[in-house]
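First, the structure itself, so that you have it in front of you.
A single protein chain has been removed from this complex, and every other one stays in its place.
Chain nomenclature is as follows: A, B and C, assigned in order of appearance, with residue numbering initiated at 1 for each chain independently.
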């Protein structure tokens, strides 16, 4: 087993990996950009080294420098977390060349799965169902022919794309020309490659993904599914496991497909096969994420398997040591991603100092966070401040626990998405568990916080505002001595001055 | 189901019950003494009412006032937590008379189990194994005769006793007279009743207890065992579930005995049968705790059953809804009780303001706490500030996780038992899981923190002390203007004055 | 004290009457209903508010001069709270922007001090009258520089809202 691992990441996932290291008796080496000296992942690490200025391109993405730090510190392996260099095949290759173990699949596997068209071809060959469409890099003429064949609606996608960029939905024939043109120019601009492919657009799709674990000895198992259909602009907001209404048969079928996909590319480590599931129960391979996912924790909650530890063990050359029959689903788990975003203001990032931080606790609650009271959320990186995971014996218990935990969670100083999560967790469609990826657009106005409407809370807020104003005035008076000056805007300063009688202000 | 429940308690257990209420959609009513206005259990409650001055006898133990508050607030039931009124049969009776449901067993059941002699008689009649000894209130002559019969060593115990008071271990014949005399006078002084009984003293005993749940319809199940042998002066310090080396057969046998005990008294709610287990695998009924235990959380961790919710459901007249076959043990859990005590100074209470509070998080970690950053630990009540529970697929994983979590846990402003727990969690005897109730006395010097001995941490501490001193002097200088005055003890004030050159202090 | 509390979104305004009963305990009247509210001191932490037994945790963030964003049980309110006297004076200040400046009592009170006599030259911001109202001494200053043209109150006198206190005439008027 490794004695020391460098974590080429920051925030909650760096903390997550450090925790796994510490439980395994492995020393954890953190890296930090100039704004992250005081970050939680540094504070939890055994060693920490600066890696450059705040912009990621000059710090957390500096491959050579990071490998150099690892070698200098004597770290035998690097865990990339997610994001940054996690799915960069060149980084994996570099690590290998330099004699440092990359905790993840081989570089060529990442490249194969990273290219959507190649991935589709590979999966099709392995017998994994894919969304009807092309796997070719198409000319406009070929594209038109394919659309004719598959039938509308279709999705035009950039071969090199991801994260919703270079994607174009075409519902009507007259939109085809424009769709091709725009998708190509976006693809060119975003990825420097205007290759396109076309897929059947799946109506009312649900996003179901299967977690897989594989070692270097041909052992490969799946840890069942996660449902990630609650998305805002293609970004996951809330995930749950198991998925809603997934029958044991469908689960087994999707699990087999995911394992087949992983085996087809000789996968090693933890990975996720994303599928679209339509209303009829048909599922289609979407893509494979060759890293630990943000939402891996809900799978850990229902299976008890520590996925990050498994990644480390496998990377160290050990056998997986868990067979498919060893794992089963126990209960239900939900994850809410708490972002430093203002849900009242188009989810704009809300950086700043976290003045008060009181995470929830108690039974069935897990918090994976990269912050603490007094920490600063900087605008340089991903605005996720914490993942809140609840587990229950049943889905309804995990939902009730999530509501309870959200209510307990206090973050002051920055705006967070907590109020938005609370509204989702009270929405009848969510509670029924019958939603698809259109949920937020169709039922939450695309992501708008409903304005609080009257009620007891409103009354209390009005009165508390008066108390807060009174207290502030009193505090100002105390600081200024015994005389109350008005504020800058107040006419008191211009031509008035008041003194309070009695003991309060003396 | 109830709409509103009053929690007649404070601290972490009040928070625990409030969480259960909120997950069930029940409103929670808190009570608070004058020093607890700002306590966490108040902040989590839907309603909160003052119940009197700080001393428990004038607030949390005021039965009539508490029932009155419950009625005025419209609470249909009262949860007593543990401690305070939790095992007071008269309080249960009062609730019943006043038409408020007491969440726990009936008053007469509590009284029956509260009297050690009656409890032993009841258990013996139900066929539950008890420690060889008497169940009678003995004269000194009878006592001597019994000791003759059972053979030394024996324990002389107060019939009305508990918590180690009125207990006397007699190993040699010449200690008998003195032992009887002392036990009687202690019993008289502590409980106003000098009745005694005698038990065989079990050598190298382990404290194994079985959690039971029973409803009002004759359903009664057990949730397996907890091992609570890590004790300091008869107070549990660390608990784990399942117990070490308990075979499935022994587990089933002890479970059956506990269920028999509960059924014998028509028990309702959650309860715990405590047993002594000797080195040969013989177990003896010790006593039944007719309330939720501090350490219930580790049972929740390995079974997934929410014990507090089950208590509430049963009290509301619902069936238990869980059969013995529905529950099984999954993994292993450990609890460390974090006390506001100074492990370096005889575990004296260490009240004060919690200036920094950073609980651990992440996979497999549960924190049940009654405090938050900025809260005050008062000397009026139990000094427990938090329970830290870790779960793992195996015992070693839960141990490794506990170590990791203890390392993350930061409490500043008060002293806590965290460093002591860390030493237990690294002790080879503990790691082997082969310990008995003598562990702390025999292997931890009765509860003494080993002095840190050199090493890297020592070097860093020495240098950090210099940095801290330098920073403090600098900060003082800044506050005093640009001139550095010495402290009161320093000769600088008498005949020296220094100014720092350069930018730092201008 | 009376505060006007308005919602920055709906623009609705409410009047809240506030009286401190004891440390942290306030008697508040809103829309004709008077309640007692126990507000736990909270420094850098979170408010705990108990209103007739109901407990609420509230996160309060100051926004600008008078704004408070208040989050209670997942509901966020954007409020402005202004002391009604400050508000009244603002209106008064606007109403008396030019020409001779008449200063009126903005609420009932007792005149505890008169600093000037008619004909005295005063500077803008110089104290003229001290009015005791709502347990506060309010020193009423000259709104402009000029001469005291009229002085309508004496020490010890009680005045009603709107009663004329004094008039300051600007210098140009004095010399014409």
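Here, a contact is a pair of C-beta atoms (placed from the backbone, for glycine too) under 8 Å apart; a residue touches a chain by one contact, two chains touch by 3 or more.
Values in this document were obtained by computation on a predicted structure and should not be read as measured data.
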Report summary line: Among the displayed chains, the hidden one touches A, B
**Report entry** Hidden-chain contact residue, picked from the options B:1, B:169, B:279 or B:356
**Finding:** B:356
Query raised in the report: For the full complex, which residue in A:5, A:21 or A:48 touches the chain that was left out?
Result: A:48
Query - Omitted-chain contact residue, chosen from B:126, B:316, B:329 or B:410 - result: B:410
Query raised in the report: If you put the missing chain back, which residues of chain A would it touch?
Result: 29-30, 37-38, 42-49, 73, 372-374
Report task. Spell out, residue by residue, where the missing chain touches chain B. Result -> 344, 355-356, 358, 406-407, 410, 412-413, 418-419, 422-423, 449, 451-452, 455-470, 472-473, 484, 486-492, 494-502, 504
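To be clear about the criterion, only the chains that are shown with their structure count from here on.
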Report task. Sort the other chains by how far their Cα centres are from that of chain B and give me the top one. Result -> C
Query raised in the report: Distance-wise, how many Å sit between the C-alpha centres of chain A and chain C, to the nearest whole number?
Result: 50
Report summary line: In whole angstrom, the CA-centroid distance of chain B from chain C equals 54
Report task. Averaged over CA atoms, how far is the centre of chain A from the centre of chain B? Could you give it in whole Å? Result -> 38
Query raised in the report: Which residues does chain B have that touch at least 2 chains other than itself?
Result: 44, 372-373
Query raised in the report: If you look at chain C, which of its residues touch at least two other chains?
Result: 44-46, 54, 57
